[in-house]
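Partial view: only certain chains, each at its native spot in the assembly.
Chain lettering (A, B, C and D) follows the sequence in which the chains are written, and residue indices restart at 1 in each chain.
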Amino acid sequence: MLIVVLLAMASSVVLASDPSPLQYFCVADKASPELIILTGYFMFPLLVNGFVCKNPMDVNAEDFFFSGLNMPGNTNKRLGSNVTAVDVKKTAGLNTLGISLARIDFAPYGLNPPHTHPRATVVLTVIEGSLLVGFVTSNPQNRLIFKVLNAGDVFVFPEGLIHFQFNRGHKNAVAIAGLSSQKPGVITVTNAVFESNPKIDESVLAKAFQVDKKVIDYISPEPVMDGQ
Amino acid sequence: MLIVVLLAMASSVVLASDPSPLQYFCVADKASPELIILTGYFMFPLLVNGFVCKNPMDVNAEDFFFSGLNMPGNTNKRLGSNVTAVDVKKTAGLNTLGISLARIDFAPYGLNPPHTHPRATVVLTVIEGSLLVGFVTSNPQNRLIFKVLNAGDVFVFPEGLIHFQFNRGHKNAVAIAGLSSQKPGVITVTNAVFESNPKIDESVLAKAFQVDKKVIDYISPEPVMDGQ
Amino acid sequence: MLIVVLLAMASSVVLASDPSPLQYFCVADKASPELIILTGYFMFPLLVNGFVCKNPMDVNAEDFFFSGLNMPGNTNKRLGSNVTAVDVKKTAGLNTLGISLARIDFAPYGLNPPHTHPRATVVLTVIEGSLLVGFVTSNPQNRLIFKVLNAGDVFVFPEGLIHFQFNRGHKNAVAIAGLSSQKPGVITVTNAVFESNPKIDESVLAKAFQVDKKVIDYISPEPVMDGQ
Amino acid sequence: MLIVVLLAMASSVVLASDPSPLQYFCVADKASPELIILTGYFMFPLLVNGFVCKNPMDVNAEDFFFSGLNMPGNTNKRLGSNVTAVDVKKTAGLNTLGISLARIDFAPYGLNPPHTHPRATVVLTVIEGSLLVGFVTSNPQNRLIFKVLNAGDVFVFPEGLIHFQFNRGHKNAVAIAGLSSQKPGVITVTNAVFESNPKIDESVLAKAFQVDKKVIDYISPEPVMDGQ
């Protein structure tokens, strides 16, 4: 035997794209070990666009199940909010199906800061407390569409637009959200612009925000410790 | 002037398809009057695939808003369940965005009977009470994938498969669901097979269910009064 | 070396999704051995959304070919009908191309029972004999759209709707159908609702059909032996 | 009243795109009069991507029906072949559903000449007679994949590739084909290259085919009279 191959599949291995699944479900195969290819001295994972499917005969109810969305998330963080996502990583049966759920907890004055989901619209309903929410439309209008939501209220944040949710009250707030992707992705503006790795050239940011470089320094003095 | 045309747009007028909207949102224009075309003696509505968009300049926060999802639905019906859908008909801002929410209320022993959503996967979380839920896979296996859910539990019902939720307990149950379409559509098996208008030929049903025509008569003696 | 990996690819291995193939064809590679991953003590097939492609250089006319659609299918079955599908399993060249053909044979009084194809519209033309055909629209109208077809007649069964074809005459009937998927999938209502494995709880079915549990027992006394 | 508007809808008016219809069907509204907009002195039809939908309440079985596919087409033409298409123009119920049927008749030595359907794969089965069929793969291989088909044989012509069917025998031949679009479109090579209106500059064609301009003249001396 000259060459031996080890295939171990990373939990992030992806093969299927979103639209038009070719079977009723294609449960992500999280039980599989990391798929690594050893060829002589090289070793690398097989990563593709979507997750591989678990053998339909081995699929069971647990693959479509998640437990604990009634439990508060930990909001003891810099921004006072926490997102518990029930996406394809948590519930493998969501693979290829174009939807996920999330619970968002807010401490008093907790903020889910300005961010976008380029692959998902969010529809959110407030379960408890009150939230100031909003999104901003694209150039050139840049209109802020905002609303204060109370329990039972529902709000839509269209795919690709920058949006936020802010708990202005002194009590906790809780929301449940549906997202139109099993793997929505998140781009938080502050993280992307001021806390990238490496950082964006200060000249670029100073010019973009039309401020002195010192202000850019002040906003972004050191790496992030936690965050959304 | 020989011909005068009246265009009044039905609130169900649809122009946009699901994938790849060409703007960030296309709020369904529910405020527009019915669009009717009068040509001489004829008059007809303009119906297409999706809803027309409201002028973006006239869009406001109300278009993305719905209120009252914390209110119990009326379960005093034949099957003891009620679905409150927050879809494009209720929240015009969902137009083209591929997602909706729903609240499902169950009286004790209430049933959301076997049905399919050909355009949507459902992800449901139990807010209160307990539910027996399940879906059946396609031919030839026809496996029943089922689970008893309690508060905080989440379950996935893949697009196109027949599924149900049943409250086996003597208390009310409540669930919140995300659906992967702004206009999911529902085909309830009993309605489609036994209560269509007109009814399917008894010979067909007797042969399909491999029973005597009397049984078909027994199951389907008269038109439905309410239902999902 | 601690771990050795065996990759053998199941003939049902699927990698490509329906829309927008990236080459002109992607012939399903049915000649490949089962792809199995042996990691220590575990062994499992690699299943994804669609079929892998045969090397384009090895593709030949046989991959796009099927023979025998002029041969009557065996209708000596419980329901007196037989479907001969020319789909991606039979003709590998259909992979990713979104279409398949089928021949349906009906013995006298043969029935293709109420069923749906969640991934395909059917367009059927009668070659011989006569058929009562119909489909039922969704909630809340549940209209039955039906027609008696004779040789040369064509009828459309829209994707996702429950439909049937019934040979009411005492002669054989034959139809040729085009389906808008290379792998349409079938959900037969009686199989899914009364003959699932395990069976759906009788309480659910009795309530859904608004009949006594004895009727459910009568309809579904034992497992199916054959069927569509 | 300064301006009067006349809306009359052309039978070719199109509003819906192919993927993901938002209702189960969207029957093309062929009964509607031409939709024309008169604004002052201007008058123009409203043409969009797909057909408008007939009111679902007015839809009936005739919308999903076509009759006469058992009738031979007229092959008394220059190339000795005839295509009878059952597409959205013939059967309005096919609108948005992504499939159509066709019957192709061939006189002895009749030819369906090299052409492409950029929006559809063809799956064809021979009902009667014998056909030489083939398609050519793309650059740089340009492989001809061909086969002689007899009754009951099926062949696939992948979307976008140039293909032909030729009756080499002295008897008639008949085929039934499924196409993966309700409106496939046809580009016949000879029509597009040698018979366009106006004609392509002879210098271009002479250089492309690496022949003298006289040969181009010889091939394309005058406008086409009939053809596919």
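Simple rule for what comes next: a residue touches a chain if its C-beta (ideal position, glycine included) is under 8 Å from a C-beta of that chain, and two chains touch if they have at least 3 such contacts.
Everything numeric in this text was worked out from a predicted model, so none of it was measured.
Each chain in view is the same protein; 4 are placed here, and the whole complex, as held in this structure file, contains 6 copies.
The rule is short, and it goes like this: only the chains that are shown with their structure count from here on.
Most remote from chain C, judged by the distance between CA-atom centroids, is A. Where chain A touches chain B, the two copies mostly use the same residue numbers: shared numbers make up over half of all numbers in play.
Averaging C-alpha coordinates per chain places the centre of chain C 28 Å away from that of chain D.
The geometric centre of chain B is 37 Å away from that of chain D, both derived from CA atoms. Within chain B, the positions touching two or more other chains are listed as 19, 118-119, 138, 141, 159-161, 185.
Residue ranges on chain A touching chain B, taken from their complex, read 19, 21, 24-25, 56-57, 59-61, 64-71, 86, 91, 93-94, 97-101, 120-121, 123, 125, 127, 137-138, 141, 145-147, 151-161, 176-180. Taken in their complex, chain B has these residues touching chain C: 78-79, 109, 111, 113-114, 116, 118-119, 132, 134, 136, 138-144, 159-162, 164, 166, 168, 185-201, 203-205, 207-211, 215, 218-219, 227-228.
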